[in-house]
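The block underneath contains the structure these notes are about, expressed in structure tokens.
All protein chains but one are shown at their positions in the complex.
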Amino acid sequence: MANFTKLSFKKGELNQKLADLFKGMMEKGVVDALLAPMIQPKRGVMLTLVTDPSHLGALDPFAPVVPVNGARIASSITAKPSGRKTAMVLRSCEIRALVELCKLKQANLDDVLLIGMDCLGRYENLDFVKLRAEGQSSEAFLEKALAGNTESGGCDVSGACKICEFPVPDNVDLRLCAIGTGAEAVYLESLTPKGDKALEAAGLNTGETPAGREAAVQQLVKKRKEACDAALAQYRESTPSIDALEDRVANCINCYNCRVACPVCYCKECVFVTDTFRHNGDQYMGWADTFGTLKMPTDTIFYHLTRMSHMSLFCVGCGQCTSACPNSIDLMPMFRAAAQKTQGRFDYQAGRSHDEKQPLTVFENDELVEVTGQVK
Amino acid sequence: MDFSQSDKDLWKQIYHTKDLLHCFNCSTCLSGCPASHGDPPLLVRNLARMVVYGLEEDLLNDDTPWACVSCSRCEEMCPMDVKPFEMILAIRRWQTSNDETRVPTAIVEIYKRGYTQSVGTNTELRASLGLPELQTITKMPEMLKLYQEMLMKTPVVSENDYMFNEE
Amino acid sequence: MELCLFLGCNTPAIRPDVERAIRATMPELGVDLADAEGYVCCPAFGSFPSTDDDSYLASSGWNLSIAEAKGLDIMVQCGSCYSSLRMGRDHLAHDEEKLARVNELIELTGRKLECKTKVRHVSEILYNEVGPEKIAKTIKKNLNGLHGVIQYPCHTLFPSEIVGFEESPREPKALRILTEAMGATVDHYSRELQCCGGAGGFSKSSPAEATEFTKTKLDAIIEETKADFIVVSCITCLMYLDNIQKKLNEAEGTDKYHIPVFDYNQLLALCMGFDPKQVASICTVPRNKVIDRITAG
Partner (left out) sequence: MAEKKPTGTVLVAGAGISGIKAAIELAEIGYKVLLTDASPQIGGILAKLDNQFPTDHCGMCRMLPMVGREYASQYCMRKGLYHENIEILPFTELKSVEGDAGNYTVELLKKARYIDTDKCNGLGECIRVCPVETADEFNHGLTLRKAVYKPVPHSTPQMLLIDMETCTRCGECVKVCPTNVINLSAEDEALTRQVHAIVLASGVKLYNLKDFEDAKSWAVSPDVVSSLAFERIISGSGTFDGTIRRPSDGRPAKKIAWVQCMGSRNRRQKRDYCSSICCMFALKEAVLAKEKGGDEVETTIFYMDMRTFGKDFYRYYERAVDEHGVKLIRCRVQGVMLNPDKSLSMRYFDSETQEFFVSDYHMVVLSTGQVPYETHQKLADLLHVDVDSRKLLPTDPYDKVKLVKPGVFLCGSLMGLTDISEAVGSGIAAAGQVSRFLSGLDVSLLEEEEIPEPTAKDRDEPLVSVVLCKCSEKMQESSVDFNALGAGLKRLNGVGEVHILDMLCSDEGKQTVLDLLAKSKCNRLLMGACHPFMYRKSLKNLAKKAGFAASLVEITDLSSIVHRGFFDPQPVESGKRDYTRLAYNDLRGHIENLKLKPALHVESLSINPAALVVGGGIAGMHAALSLAQRGVEVHLVEKTDRLGGYAGTRIEHTIDGLTPVSMAKDLAGKVLEHKHITLHKNCEIVATQGSLGAFETKIRDVSKEENFYLTHGAAIIATGGHEGATDEYEYGNSDQILTQAELKDGLATGEIDVGEAETIVMIQCVGSRQKEGREYCSRICCIGAIANALAIREKNPEARIFILYRDVMTYGFTEQYYTQARLAGIIFVSYSLDNKPKVELVDGSPVITFTEPVLNAEMQLTPDYLILSTGVDAEASNREVGKAFGLPVNEDGFFVEADSKWRPVEFLKVGLYVAGVAHSPMTLKDAILQAEAAAHKTYAYLSGRKIHTAHTISRVHDAICVRCQRCVTICPYGARSYDEALDRIIVDGATCQACGMCAVECQNNAAEIMGFSDKQIMAVIDAGLSKDPVAATPD
């Protein structure tokens, strides 16, 4: 049975309520630190690592923006563990990426109390800044989005969010529930013994289950899935050939921003910035000779295909690649469409479970036999 | 079947030979045996087992050894050289010596006239084919007598002499 | 050469035309035959061999000693007689005790057995002593254009170390070569080496099954070959294969089974020009067609 704690708040006081919650947790020693979205002094909302609870006033977890996929941040903090108990408030796409990074030994959740939150989408960074400047609050967004409308002042949440089937995060210790919880209330749901212990230590009692939640979540997921199918179908139709694909990425300038933004592109230094792709003049001339012309910079489609072959098995569909592109190349559908096929091939879903082994790292008994002859 | 009831040394009475002990029940004898087509079938391999196990009663009541056509194909094919045809004859002998009803009537005929059937009496037919009269033992009473005298010294005739001395 | 002819019982009693054929053909080929006066049953496997060693081997000894007294080897046509005599001789030749006992038993005849006499089958004599070439040269008529199939007598094949004379008991060829020597085409068929089914107790204790067993053989001949006749060299095979065809036709209401059966020496006699009425007159399946072809040829 799920353990829910109801957190009721007065209109306009959601953030305060949550700040109190985490403050209590830190003061009671449930965690030593908190990583969560906070309002920055000048503009915007960013993930912020807090060790002094007195600063929690700026907390704003439901702010509809994700400037950086938090999995990358979590990886930085935990890859070489600090030994400090840390609560992390992250969204589904961040958590799913984090699960993959754990498997790749790039993150470690031993010291982490992972708190996932329901997500109704994020705006592109500049849109969010604009909307904030116009006075939109997280609470107002939540209310409107729960009613089914995310469009606001000519801006809408990102394309990736519109087709995301995972508004509710899994593989977390605690879950901040906002969907189907009724007005002026969110719930904190515990999903693991670690979560139970944290609730208990924080002195929170478990109570009733939010009645309308299950149906509301299901309905939302269904809507998103339909949108996803339609979007991917539209993508596949519009990109039927390698030429069409080439056309799609024609404006690529090899800035590699998409690679930096991608939460599962976990390499320290990409092969594309190594000697392998640093060619000599006669190499360029040779290529030019073969076709008479050579578009510069070279290796752009090759770069995207390579990245796709490397990452599509782990892609969680967060859409940061699209957001990062200075030339507005919509990479997200490309990756999601490929991921759907490649992950499907192995009956794998990035971020679904800590226990599923990543494809191509495990061999069936009889596969290795062909290499070595050994029978296990 | 309880083995404590079976006679472990029966095989020595019936077919006391190393050849029998070589048998490993491979079934080769069965597959080409003409009499294995009979009802009941002659199952040489099974008989060998019964002898080895000492299943006296079952063996005594088994008619199938008499269905053997004596073709000796089993002897040729047996990979262990059990000499199954010899075994069949041995079982018949053991049955005969333990059960007088098993004594073949043919031997009474042979005792009486030297042959299982009347040989040399078809003189007319033979003559028509240009064949000479045949000097059969039937036609040589003194010789036949000697033959009978000789047979009388053999176990089957001496032990069952009443069958031969009716007249 | 001269051999002591052991006729057994069926040949002189039921199929004397075969005896006639043997007596007619062998001397022509240089094999003179002496009679075994006072011979007794071989003995048949169902008789003394099935009761005790003494009576079995004494009878064998009785017969062998007749030929031995003449200083001749024995020639047999009947498969059972051949096998019984040869096995009996084999026992005696390899067991001094048994030989002594037999000599004790046959002493009253005044004969003594040393097992010098060999037991030979007529087909072996024809194959090894006479040879196909001589047969081909001797015959006046031939079987050209006729197809024959062979029924090898099991008793001349198994167990090969005691009764055999073929190079391979699994691939016998003597009768085929001998038949071909007279100009016939010999057809192979799948069940060539299957027993005729006629010997021993099988056909008496399981008549229906035994008939079915032989039927499979005849069916194979009919379906797989162009056989005009079956060649045998054993009286049991001859009588059984000849007689069963009528039974089968009656049982099935057909005339499907009508392949004439000949003893090899009968065909030989016909090719040598002997009177068919004397050498090949007794049969169930009519032989006219084949005989007419031979005599006409």
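Order of writing sets the labels: A, B and C. Residues in every chain begin at 1.
Here is the rule we use: a residue touches a chain if its C-beta (ideal position, glycine included) is under 8 Å from a C-beta of that chain, and two chains touch if they have at least 3 such contacts.
These numbers come from a predicted model, not from an experiment.
*Asks:* What shown chains come into contact with the chain that's not displayed?
*Replies:* Displayed chains contacted by the hidden chain, ordered by label: A, B, C.
*Asks:* Based on the whole complex, identify which of A:Q106, A:Q136 or A:Q343 touches the chain you can't see.
*Replies:* Of these options, the touching residue for the absent chain is A:Q106.
*Asks:* Touching the hidden chain in the complete assembly: which of A:K10, A:K42 or A:K268 does that?
*Replies:* Only one listed residue reaches the unshown chain, and that is A:K268.
*Asks:* Would you indicate which residue among A:S54, A:N205, A:T276 or A:S328 is in contact with the undisplayed chain?
*Replies:* Of all options in A:S54, A:N205, A:T276 or A:S328, contact with the hidden chain holds for A:T276.
*Asks:* Mind listing the subunit A residues that contact the chain we can't see here?
*Replies:* 104-106, 266-271, 274-276, 282-283, 286-287, 289-290, 310-311, 358, 360-363, 366, 368-376
*Asks:* Please give every residue of subunit B in contact with the chain that is not shown.
*Replies:* Per the touch rule, subunit B residues meeting the hidden chain are 1-4, 8, 18, 21-28, 30-32, 36-37, 41, 43, 45-46, 49-50, 52-53, 73, 77-81.
*Asks:* In the complete complex, which positions of subunit C touch the hidden chain?
*Replies:* Looking at subunit C, the ones touching the missing chain are residues 168-171, 190-191, 223-224.
Just so it is clear, only the chains that are shown with their structure count from here on.
*Asks:* Starting from the Cα centroid of subunit A, hunt down the chain whose centroid lies farthest away.
*Replies:* C
*Asks:* Suppose each chain is reduced to the average of its Cα coordinates; what separation in Å results between subunit A and subunit C?
*Replies:* Using C-alpha averages as centres, the distance is 98 Å.
*Asks:* In their shared complex, at which residues does subunit C touch subunit B?
*Replies:* Residue positions touching the partner: 7, 9-10, 12-14, 16-17, 19-20, 23, 35, 37-41, 43-55, 58-59, 62, 80, 83, 105-106, 108-109, 154-155, 157-160, 163, 169-170, 194-195, 197-202, 205-206, 208-210, 212-213, 277-279, 281.
*Asks:* Residues of subunit B touching subunit C in their complex?
*Replies:* Residue positions touching the partner: 34-35, 37-39, 42, 63, 66-73, 75-76, 83, 85, 89, 92-93, 96-97, 103-104, 106-107, 110, 114-122, 125-126, 129-131, 134-137, 140, 143, 146-147, 149-151, 153-157.
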